[in-house]
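Report on one structure; see the data block that follows.
A protein chain is absent from this complex, but the other protein chains hold their places.
Let's turn to subunit A:
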Amino acid sequence: MPFKIDYRDGDVLEWTLTDDGAEYVRNSSYTPTLYVSVHGRADLVDLYGTLRDHPDVVHARTVEKRIGFRYDSESVLRVDVTSLDAVTTLAHEISGWAKPGDYRLYNVDFSREFRYCLERDLSPIPERELSVMELAVDESVLAADCLTKLLVDEERLSGDPEAVLAKLSQRVTDTDPDVLMLNTSEVVPALYQAAESCDFDEFQLGRLPEWQQLAGESTYASYGRVGHSPARFNVPGRAIVDRSNTFFWSQSNLDGCIDLVERSGKPLQELAWASIGTILTAMQIREARRRNVLVPWHSWRHEQLKTMRQLHEADRGGFTFAPDVGLHEDVHELDFSSLYPNIIVSRNVSPEKIRCECHAGREDVPGLGYCICDERGYLPDVLEPLITDRETMKTELRETDDAERIVELEGRSSAIKWILVSCFGYQGFSNAKFGRIECHEAINAFAREILLDTKETLEANGWRVVHGIVDSVWVTAVEGEEQTPLAEITEIVTADVGIRLEYEAHYDWIAFVPLRNSEAGALTKYFGKVAAEDDYKYRGIECRQRSTPQFIATAQKDMIEALDEHRDVKAVCEQLKRWLQRLQAGTLDVSELVITNRVSKPLDEYTRTTRNVAALERAETRGLCRNPGQNVDYVVVDDSKQTADRVALATEGVEEYDIEFYRKQLIRAAESVLSPLGWREADITQYLADYKDISLQTFGEG
């Protein structure tokens, strides 16, 4: 079976691994396939007549397919086209031939390697262990456009470009790697351009000459966040992994990636740059194919009508108890294991089975009154193996002490974890091919019921719930009541719910932080001391936020330690004073004060003069390109300014900083630590002011 698919000169090359390298088989007769269904007054025969003579079409015929998981087979047009490019152009063309929605297209937007494997029933699992070559070129070297040094498998090659390329070329030939791991995909064009300018014609990174650009760089918005997607390149016979653009390799390892190659049918190169949603979609596409179901290009299927009252119930979102703001001693955390995926599997929540016609009127989903078909849906079938396989891996992990095996299992388990974590959100995502908002609502409704029932059981057994979010509850013993041991309660709940409730952690204390301008608790801001371990848990507070400077994060953790030791507001304030003194001495290493911020839009679209804007302006005048979705690192030097002089870039090497600005940041960080105990910013500054008065007094008297 091939591990890499290349499209070259109208042919497809299937690369298979051999004992000492790889070889390819050329396929010159491959024709990609798309499908069309007709609706309204449009007619299949008319369409067939038009397509039969279309230059992009090799063959068209009527076949029986299901246009969605909830449909039976019907006649649709199968269209085999001349090339990969023809798929998209023809799809646009056809949909324009009638009223919008009359012609609907299927199997259009598949990634190229995946499409080939899918249509030819190939599983792109590598047949032996893959050899990886790491290749890195510094951003500054790339910018300077003169390739004088690079890193190969951590060895530095340097010299004039010609020498560097010759050494690299030799290395590639000698080691013949299957995977090229690059620090950025820009390395590919940079190397070939360098080779061209020194007439090094035979230079090649692939197993055959030439390289291709698959996609240009782009900026996208997803889940309300802006991301940057770098350009993608291809070389024959080798899989390219761009370290700056690989979710799964960065979150797991090669073993985790190969596991997902097998489950999703996406060859390694495509898997490496895929998002979680893409992989989940690929798994569902494979399931669809097994069931003779086509994959819609555009989501025409809309939700069914419901009353505003139903929507009002459904809109309540994920489950949360209001956290009991404050510091609680002796707290236990209980978590449901993979709650959402398990709800999908055990409650049969599947897009084609929810609100089915055959059980209309039955109220299966608590609070919403939706019915769910008795017939098993496809989504539980897709997710169940992920859950059980991961359970098996976790069990083996607990038992094995084979270091190599541990690495493999951990990688595979965390790759699967990400799919499971996302399968719920996917159902509510508007562009998800197989998502359905009613599934999203039903999962929430079941989760709410499960958590409420669990709370009741806990309370009936002598425990008080101090907080609960999504799939976790935090409990303390009720004083003066007898407690059923938690081990027993988790057993009871697990049996009742059919999803395992696990004992997650014991904390000496945990503090739930209120919202900054309110008495109400922030849902995901808390910190606590893990019992019997030298370890703390931080969620949502400054030290966990990406943008927070190292200095502030360290100070906050230190104040939390002081709180652990003394359980006293003033002890924390005393600690804060020490950190303030360090700051005010003006002698800190500026690198500790660097703020990292994600760029959310191009510079000219910002309308307010923020620190971010100042940093972007500075970057621009220095010729450093910062795209939306990328980070910009800076230090605040004078927050009173509105110009680019307000900040300095981390790379500028300045030595001064705005003490007052960072002082405020420190106090805010202290407020997060102290607000659970009722002290707000005003109380803290008052305490600091009193101290100043006292020290002045002392000074005057002395």
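Rule of thumb we're sticking to: contacts are C-beta pairs under 8 Å (C-beta built on N, C-alpha and C of every residue); 3 or more make two chains touch, one makes a residue touch a chain; residues count from 1.
Throughout what follows, contacts and distances are computed from a predicted model.
**Q** From the names "(2Fe-2S)-binding protein", "Rad51 protein", "4Fe-4S ferredoxin-type domain-containing protein" or "ABC-2 type transport system permease protein", which one matches the UniProt record for the unseen chain?
**A** Listed in its UniProt record, the absent chain's protein name reads "Rad51 protein".
**Q** Which of these touches the unseen chain: A:73, A:299, A:400 or A:642?
**A** Considering the complete complex, A:299 is the one touching the chain left out.
**Q** Using the definition of touch stated at the top, determine which of A:100, A:209 or A:498 touches the missing chain.
**A** In the full complex, the listed residue that touches the missing chain is A:100.
**Q** Which of A:170, A:431, A:631 or A:686 sits in contact with the chain that's absent?
**A** The missing chain is touched by A:431.
**Q** Can you list, in ascending order, the subunit A residues touching the missing chain?
**A** Residues 40, 92, 95-96, 99-101, 298-309, 311-312, 315, 430-431, 437 of subunit A touch the chain absent from view.
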